[in-house]
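Left out: one protein chain. Kept in place: all the others.
The block that comes next holds chain A.
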Amino acid sequence: MFKKNYKLLAMFLTIMLLVAGLSGCGQSSNEAATAEVKDSLVVATTYDAKSLDPHATNDVASSNVMQQIYENLVTLDENNQVIPQLAEKFEKLDDKTYKFYLRKGVKFHNGEELKASDVKFTFERALAKGGSIKHIVGDIDPNGFEIVDDYTIIIRTKVPSTAFLPSLIHVGGGSILNEKAVKEAGDDYGMNPVGTGPFKFVSWAKGDKIVLKRNEDYYGEKPKFSELVIRAIPEATNRTIELESGGVDIAYSITPNDVSRVEENPDLKLLRKIDNSTTYLGFNCEKAPFDDERVRQAISYALDTESIVKSVFRGVGGVAIGPVAPNVNYYNANLGKPDYDVEKAKKLLAEAGYKDGFKTVLWTNDKKERIDMATIIQNQLKQIGIEVEIQVLEWSAYLEGLKQKQQDMFIVGWTCQTPDPDMALYGPFHSSMKGNNNFTFFGDEKVDELIEKGRLLEDSKERQEVYYEIQKLIREKSPWVFLNNGEQVVGVRKNVKGFTPSPFGYHKLYNVYFEDQQ
C-alpha cells in the first residue's frame, strides 16, 4: 500500500514539476540581451489593444500601437497645424474638394508601393465598415474619390467642412491601409496590420504584449532602436514598480498616488501634459427641474470645482473652464475659472421656484475618481438644499441609460480626438445629436447656428470669434458643469530622451532614443 502510494505521489509531483519547469526554459534570453546594448524600448500601457485594424476600434490602447505602425495623408506639427505626411502636398480646390499629391516610393510593410488606389480603398472601407470612426470620416462623400494618377487623388466632402483636414490626422480615421494586405488577411487583418510607418508588426501575445520592429525601408528618419515592446499592465502600482526596477523604460498613466514616488526617484523623470479630455457634470435639460437654465446655473455656482479637482486628483489635470480643452484650437482662455458663489446660487434657485431645493439622482460609472467627485458634489449641493442620491452604474448600462434619457444628473467625460474644436462641440452640443453623444439633450438655436457656421469658416480671426462665442454661450446656458481636464502623466527612465506626451492620449514612440545612443 505504502509503496504504491508513494510512487503515485512521486509521479504526480514529477509531472507537475515538469510542466511548470519546462515553461521556464528558453524565454529568458531577451532579458539578458537588453541589458548590454539598449536596442529595445519597453513601454507599459494600461490596457491591451483591442484590434490593430484602424477601422475596427477607436480606443486609446489600440491607437497607441497603431500610431507607430501607420501613417496618414497629413499630420500635425507642434503648433497644431496640419502638415503633409504621406501626401507630399495638398490643395483645397474648392469648399468641398481636396487634392492630395502622394509621396513617391513609399513602401508598405508588405513591400507594396503606396498608390492612390490604396488611399481610395482605405477611405471607402472606412465609410463602409468603420462604425467606430464614422464621426471622424463621416463628412467624406462616398462617391467623391477621383484618382488622377498613381500619385494624385481628389477627395470630396459631402458638405463644406473646415474640420475635415484636421480630422485626417486621427489614427483610426486617417491611417492609410494597403488594399492587398487587407484583402489577403480578411477577418484576421486586425491581428496582422500593415502600414507605412517607422515600425512593423511582429507579434501579439493577447493580454500581455505587442512586439514591433524597426521598418528598415522607412523613407524618413529611422528610429534609433530596433525593437519596440508594448506591454499591458493594468495594475497601476505595478506599472510604477516595473518602471522603478527597470523592467520598462516608459510607463503611461502614473496615478496621483504614485506621482511623488516617481518624482523623488533620481532614476526616473515624470512628464506631464494636459490632454483633450473633459470630465463634466451633465444635466438632463429636457427634464424638470433641469429644463430651467437658472437651476443649472445655480448648481454651477454652488460647486467649488477647483477644490473638487484638487482633492480628487491631487494636482493631476486641471480645472476645466469650458467645453474646449486647452490644447484644442480656439480654446477660449478668457472664460476664466468658474465662479463659486453660494449666495448667488440660492438666489437663482429661488427665482426658478425651488427655494427649498429638491431631490435628485446623480449617476456615475464605477471609476473611483468620478465616485469621489460625486460624493463631494453631493455634499456641496446640500448647502443650497439640493438632496442628491448617488447611483453607481456599470459602464455599458450607464451609456444605455443616458441614451434613453433616464438620467437627472450624471458625470462623464468627452475627448476631442482632433485638434479642431468642431469635434469638441458638434457631438455633445448640437441639437441633432441628442441621445447620440449629446447626453444632456441640450438644444439651443443660437448654439446650433454658430456650430454650423464654425465648421464652414476657413481658419481665420472670424472663425476664432465664432468659437469663442460658442464657448461663452455654453458656459452661460450650463448644460454641463465643467469639472476637470485630464492629464497625461508619463513616467520614463532617466536615460530615455525625446519623448513628448501627446494631448490625444496616444504617443509617438519613434522619436525616442536612449541617452547613450545620441
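Heads up, the rule we're going with is that a contact is a pair of C-beta atoms (placed from the backbone, for glycine too) under 8 Å apart; a residue touches a chain by one contact, two chains touch by 3 or more; residues count from 1.
We adopt the following convention: contacts and distances are computed from a predicted model.
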item	value
Undisplayed chain, where the name is taken from the UniProt record, one of "Nickel import system permease protein NikB", "NADH-quinone oxidoreductase subunit M", "histidine kinase" or "Alpha-E domain-containing protein"	"Nickel import system permease protein NikB"
Option touching the unshown chain, where A:76, A:191 or A:390 are the choices	A:191
Residue of A:91, A:149 or A:235 in touch with the missing chain, whole complex considered	A:235
Contact with the hidden chain (one of A:149, A:394 or A:476)	A:394
Where the unshown chain meets chain A, residue by residue	1-2, 4-6, 8-9, 12-13, 16-17, 19-21, 23-24, 27-28, 31, 48, 50-51, 53, 56-59, 131-135, 138, 187-191, 205-209, 231-235, 237-238, 241-242, 244-245, 247, 394-397, 399-400, 403, 415, 417, 427, 435-437
